[in-house]
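Written below as structure tokens is the structure these notes are about.
The full complex has more chains than appear here; those shown keep their coordinates.
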Amino acid sequence: GAGEDTAADSSSDEKPTIKIGYLPITHAVPLFIEEQEEKYEGFNLELVKFGSWTELIDALNTGNIDGASMLVTLAMKSKEQGIDLKAVALGHRDGNVLVTNNDIDNAEDLKGKKFAIPHKFSSHNILLYHMLKQNGLEYEDVEAIELPPAEMPAALAEGRIAGYLVAEPFGAVSVAIDQGKVLYQDQEVWPGSIDCTLVLREEFIEEQNEIAQEFMDYYVEAGETAEHKDEHAYEMASEYLDVDQEVMDLSFKWIAYDDLRIHEDDYEQLTDSLVEMGLQDNPPSYEEFVDNSFIDKAK
Amino acid sequence: MNQTTIINVEKMSKSFEKKSEVLPVLKNITFDIQKGEVVSILGESGCGKSTLLNIVGGFVTPDEGNVYLDGKVVEQPNRRCIMLFQDYGLLPWRSVRHNVELGLEGLKLTAKERKERALYYLKLVGLEDKGELFPKEMSGGMQQRIGIARALALRPELILMDEPFAALDTFNRYYLQDELLRIQEQEDTTIILVTHDIDEAIYLSDRIFIMHPNPGIIHKEINIELAKPRDRSHGDFQYYRKYIFEEFRFNRPEMAIDFNI
Amino acid sequence: MSIPKTTINIIAGMAILLVVWQALILIGGYEEALFPPPLRVGEGILSLIADGTLFTHFQVSFLRFLAGYISAVILAIFLGLILGRMPLLWGVLNPIAQLIRPVSPVAWSPFIVLWFGIGNMPAIVIIFIASFFPVLLSTVSAVKNVDQTYLKIAQNFEMKGFELVKKIIFPAAFPYIANGLHIAVGTAWIFLVAGEMVGAQSGLGYLIVDARNSMRLDLVMAGILFIGVSGLLLDKAVGLFENWINKKWGRT
């Protein structure tokens, strides 16, 4: 049955194992550092890597993992469908760049061209939408295309797309091999954009509240460690992320890991955008979906 | 000749349905077979010989009439009446000896008894040293002999043979015909044999049923009064040849050209 | 005598492959990172072998493959032998099989995760689905097409039930079942990768996804080559097994 494999069972003497899903991207670095530093005591942490968001969501929805660092919009979709999830922290702030090929000098140049995003429901799509609007263009002026992130640098290099907007380090890859350049950083378009968040199953939060708190304490701490973006952080991250240091350094330059609290006004802006773009009719409200109690206690 | 009736076919008819057309294949067939007899059913291709044999063996149910084996209606195939198929029907995945043992496995015999009986009948057909080989390693003639051994091993009251030697060359055919007569005499088996070879029928049989087609009927029954073994070039043999051939020619008026027997 | 010739052919074939590959890169002028040349892939393979990654992933994949394939084969042959003898029941179940068969096992993955969780099971289940239908359908049709003569002989010798299946139907149908097994090995191995690309955390398919996500296309290519080679060996192994059984059972 559903949830059978939920690992976090509360048997007394054995330490429970928390399973958290992730994709190998720069946005999940705090998770990597938390596991590497292994400061927690009340539980075992198992990070489960997935090949794509779709598979990660399936696992999360069916209770095969207790939580995940994932695109917030996808979690909101699940919530809307009746899966009990809570967003408890951000995965990162900023750190999404709009990469284009070297011939594109402004938004106007993108008109009529193909532009890749990982997902219709991603914050990247919203960023693209706002960017176009801010430059006096319509969303329909570019042809937005969903592509697996790993294919984007190749597609850009081969001239199949004019640009892309996706999680790191895939933006940095193109910049590092001189096949692309940064047209905009996300904070220029939408300050306080919410992208990847740490999501936990409500079931887990209710049954193992203390453990959840401990997990969150060290998550916040790991975020602060990550914010140093030093050699140490790079080493720990590279256990999960197989990229050159040059790419990673670029990636780190654009991102921030301090203050991982989800702010209500940012969230409102997100839901407004979703409704405005017609991507979601009834996005869950801030109260329903965001649970800041852990991060607030951790501070 | 022993005068116990073993097979008794009574007013038997059979038709097949073909695309909602009813094709009468056998009509009102009646005959008796005595214990120890060799009877041939002779007829052209498609006249219903195989169908008749299948009905006698219980493989096909007649539409009308009945077949009695020792006075009891035949409703299903059974071990007392073994059919030999034209393509020999040996199981390619079993060695020669295990093929012969196949029918014995249903009897209450120990493995040793089974093996002994199989070897006895393999010896009878002259293949005692081939028991461990596989059928595909045998020539056509040898395969047919294995089939005969397999049938005999069950000591059936009746053996049905459907064109048993049609696939063999003349020399092997002659040889196996002699073998069959020798074994038949030794075991006193009753045999019903389907063939389209006039010589074969005359050479082997005590009686010949001549079938005519559309629908299949037994047109004539001929007693062969020659002593066995017979001489194919003897005048009497030629008499029967000519006689039977005339029977068939009579039935084929559509043939423009004269046959020269 | 025939082995050297095959070996020469294989070597010649591989040589052609490498030349075409390298030529494509030179003519197309592709970036190394996007379309790695043979040499770099060779290095990739060596590094994967050296750190044991390749072997570990292969082992995981292979065990999953065995689990999925063997359980599918056993169940499918068992059901096939029964259903082949029950034309009425098969008449009803056949449409269901026909409906499910054309669906890519990967399409089921949301439900597979729901029922079987994550880890080894999804890949095993996908391989199971991929092998089950070819074997079931070929078993049913093999059983239906068992030579009438054999069935008549069995009737004549008064064989019934389990004895009939064991002594006549199964051995007579086996060459066609074996053919189904052979096809199923190919299909299942192909879907192994697809299966492991979805929801697995190890195995050759995962190796490819992970290398892709890390933008290491040389390792992707290495994984592809390795899957090709091991699929080929697996196919040959099943072929040998088929021949061996056929020989043992006195077939050509």
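To keep things simple, chains are lettered A, B and C as they appear, and every chain counts its residues starting from 1.
The rule is short, and it goes like this: contacts are C-beta pairs under 8 Å (C-beta built on N, C-alpha and C of every residue); 3 or more make two chains touch, one makes a residue touch a chain.
What you see is a predicted model, and the numbers here were worked out from it, not measured in a lab.
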Composition by chain label (entire complex, not just displayed copies): A x1, B x2, C x2
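Everything that follows uses one rule, which is that only the chains that are shown with their structure count from here on.
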What is the chain whose Cα centre is as far as it gets from that of chain A? B
With centres defined from CA atoms, tell me which chain sits nearest the overall protein centre. C
Between chain B and chain C, what's the gap in Å when you average each chain's C-alpha atoms? 49
Chain A to chain C, mean C-alpha position gap in Å, rounds to 37
Centre distance in Å when chain A and chain B are each reduced to the mean of their C-alpha atoms: 83
Residue ranges of chain C touching chain B (in the complex, touch as defined): 149-150, 152-153, 155-159, 163, 167-168, 171-172, 174, 249-252
Sites on chain B touched by chain C in the complex: 57, 59, 76-79, 81-83, 85, 87, 89, 91-95, 102-103, 105-106, 134-136, 154
For the complex, which residues does chain C have touching chain A? 31, 33-34, 109-110, 113-114, 117-118, 197-199, 201, 206, 209-210, 212-217
